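A protein chain is absent from this complex, but the other protein chains hold their places.
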Amino acid sequence: MATISFSGIFPPLPTAFDNNENLLPDKIRFNIGKLSRYDLSGILILGSNGEQVMLSEKEKIAAIEAARDALPAGRILLAGTGCQSTRETISLTRASAAAGADAVLVLNPFYYKGNMNQGELVRHYFDVADASPVPVLVYNMPANTGMDMTAPMIIAMAEHPNIVGLKESGGNVVKMGEVLGKAKPGFQVLAGGAGFLLPSLAMGAVGGILASANIAPGHCIEIYNAFIAGDITRARDLQHSLIALNAAVTARWGVPALKAAMDHLGLFGGHVRRPLLPLNDEIRKQLVGMMGEKGLILYKEN
Amino acid sequence: MATISFSGIFPPLPTAFDNNENLLPDKIRFNIGKLSRYDLSGILILGSNGEQVMLSEKEKIAAIEAARDALPAGRILLAGTGCQSTRETISLTRASAAAGADAVLVLNPFYYKGNMNQGELVRHYFDVADASPVPVLVYNMPANTGMDMTAPMIIAMAEHPNIVGLKESGGNVVKMGEVLGKAKPGFQVLAGGAGFLLPSLAMGAVGGILASANIAPGHCIEIYNAFIAGDITRARDLQHSLIALNAAVTARWGVPALKAAMDHLGLFGGHVRRPLLPLNDEIRKQLVGMMGEKGLILYKEN
Amino acid sequence: MATISFSGIFPPLPTAFDNNENLLPDKIRFNIGKLSRYDLSGILILGSNGEQVMLSEKEKIAAIEAARDALPAGRILLAGTGCQSTRETISLTRASAAAGADAVLVLNPFYYKGNMNQGELVRHYFDVADASPVPVLVYNMPANTGMDMTAPMIIAMAEHPNIVGLKESGGNVVKMGEVLGKAKPGFQVLAGGAGFLLPSLAMGAVGGILASANIAPGHCIEIYNAFIAGDITRARDLQHSLIALNAAVTARWGVPALKAAMDHLGLFGGHVRRPLLPLNDEIRKQLVGMMGEKGLILYKEN
Partner (left out) sequence: MATISFSGIFPPLPTAFDNNENLLPDKIRFNIGKLSRYDLSGILILGSNGEQVMLSEKEKIAAIEAARDALPAGRILLAGTGCQSTRETISLTRASAAAGADAVLVLNPFYYKGNMNQGELVRHYFDVADASPVPVLVYNMPANTGMDMTAPMIIAMAEHPNIVGLKESGGNVVKMGEVLGKAKPGFQVLAGGAGFLLPSLAMGAVGGILASANIAPGHCIEIYNAFIAGDITRARDLQHSLIALNAAVTARWGVPALKAAMDHLGLFGGHVRRPLLPLNDEIRKQLVGMMGEKGLILYKEN
């Protein structure tokens, strides 16, 4: 299996819905077309920002196909395929690869937290990786799953030849360091949040899958490029100025805020699926205010 | 809408699978037939112990139909229908009612924890209750969801005429008291764990949906009956002696232990779906040892 | 060593300070004099509500002496003596007994949470109990300590002949049941919060040490008496109506609210020590409003 490099910046694309919460594949294509004018390494479809857990399997495949269709050659299409059961994760992984995903990002099962010990989780990832026609990235997202996979778990998973990396969204840079120090050479760690992109790169991450890359792709890419060029001061200034807006569209107000910000910038944000609700006017105004802060390099039509 | 009384004891039935993890509707029927010789008020199909999050919609309906088929007249069939999106929860709720569920138990959406404020959750439950042809029970299960709905949320939900009760699995008896003191008269609280059945009854709960009722139905019913008869001393002794075994088949080892215990007692436990794994021999032996402890009134063939 | 019965209700008395945060032993005497007209089993001096962690050792002894002086014969004087080190806990325990405490309530050390395993904690309590001239009650208070002692820890501690009971403030009634089912006969559990008094009694607790007993002593005593008399319905109604006010003076607004409520009722509340700050006017008004709610039996001058 040829190695894919996941270096650089990936936006986890929101999934587009109309006012009745129905899927709009065309708007997925529209957003990818717009964002692809930036030097992004690829995109993630059906991550946490993609409301994956709200979609039917049929919708998931339609979203992947739309993304594949719109993504320029040479860019990587990552698809989120983690489900609560191993069997459904395998089935969705295979279907996603068939629909064009270059690699899959697999969130761990988490409903039965009390049973999700290392034995169960490593077995799960090994079973999925055995069955997957494409490389597998492990996805740790404690804010949503309510559990946090440990470094020893990830290091054990990395022994499988088809498990090639980790998206760490908990911001635990110590864990990243422990994994990078002990996992097989070439195991790739990706920052899962723009708020800790630079520290992650310093620790050895190869890039990031960042909600903010949907609305500030140039900003994220510049942090990455400045770091690679050895300009820590520039990278740090850009890092500091991104934190507040990134928090707004992730931990603070979540997907509804990310979609509202995209709408504001000329991308397609659109509706969220309930139980998520659109931002109220007051928060929307605050969000727009934050987008006007100095030092931000936001997405621009051109 | 006629009021259903949920007084008494309900087992949350595990879902039966063969060695390849395929659904066995016959074994659901078998278990219900066996358990129905006890004075249970009904059963819950597709709760947390029923591996609901692991099943396809088609399998869920097949499980409900099997349960309906096997459950004697006069017993209540509860079905777990909570999904991450409002639209899927509504669709499954309607299909479950059509398949024979007398009421639905709706776990809250929890993936987007950061957004699950009172506004979103009350709206979700109201939308589901509006659409549901049968009464709705709210289901709070923090150990699995990683979040804990508060008393004010539940009290607000209780204002909907079709939201008739709460299954509280977090063991928070203060919350039960606050809800019972402020929600509409007749709102029914059910203990969600056998370890706190008696204290819940003291606080005003009408009964319980209890994993232990699958393996010690008589024991659970006797606690309930002793309490109703005013024999607190008897109820307390029974309560104390159930705690260790109940912890073993819930928080400690979970569904694999519940199924192993059922197998041991002549019921059908069978396989779990991965990522869950069967108990190893050492733990199975410990579990069997615990089932031999004094004071337990276990399920018995006759 | 003669057994002390801790049955019934104990208020954990706030410690009185003047406007400069200096100790007022006279006001401790005043409050005890007033409260002792109720049928309380005793009082706790220097609990969490007593701002124990804010006092010098000299102040602690002065507070105990004032309490001993004011408490009528036949009432039990409990003193909180838990410190972070074993040596300081022993020293304070001995001094407290010398100053008149009938028993000590020992909060677990918690600063080095990561090291506070069963070995360390049992050793600590055994060392303290060996050195204590009076009986020792274990005190678990997770909201303040940030850790939660488990049932197996408590059961192991109960093997010491001078460790005679547990104040459980976490509201975990399952833990109470597990402890009562497995600890030595006669081990006494006390509810540490008025919000879960009745469920605790149902589970086998002998009484409670309750912040609300400072402002609603009659209410707490009536719950206890109704339960003992077998009148669960009456006990439950009283329990429900106490929950909101109790939450206000504990988890929600804490010691500043408890002191404000005492001031409002004609007892001496007075200042808190910084970093605690007095209630602002808005919250004070809400608190007074809650004290007017139906069903509450508040402290009354007469």
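Note that the chains are named A, B and C in the order they appear, and that numbering of residues resets to 1 at the start of each chain.
Here is the rule we use: a residue touches a chain if its C-beta (ideal position, glycine included) is under 8 Å from a C-beta of that chain, and two chains touch if they have at least 3 such contacts.
Bear in mind the structure is a predicted one, so any value in this text is a computation, not a measurement.
Within the full complex, the chain left out of the display is in contact with A, C.
Screening C:251, C:265 or C:297 against the full complex identifies C:251 as the residue touching the chain left out. In the complete assembly, the contact with the undisplayed chain comes from A:195, out of A:8, A:195 or A:254. Of the listed positions A:41, A:172, A:188 or A:212, the one in contact with the omitted chain in the full complex is A:172. Considering the full assembly, A:180 is the residue among A:53, A:180 or A:206 that touches the omitted chain.
Only one of A:36, A:241 or A:286 touches the chain withheld from this view, namely A:241. Annotation for chain A: contacts to the undisplayed chain at residues 171-174, 177-178, 180-181, 193, 195-196, 198-204, 230, 232, 235-236, 239-241, 243-244, 247. The chain not shown here touches chain C at positions 21, 48, 51, 53-54, 56, 84-88, 109-116, 119-121, 123-124, 127, 143-147, 251-256, 273-277.
Note that only the chains that are shown with their structure count from here on.
Chain contacts here run in a simple line, from one end chain through to the other with no loop closing.
Chain nearest the geometric middle of the protein is B, using mean C-alpha positions.
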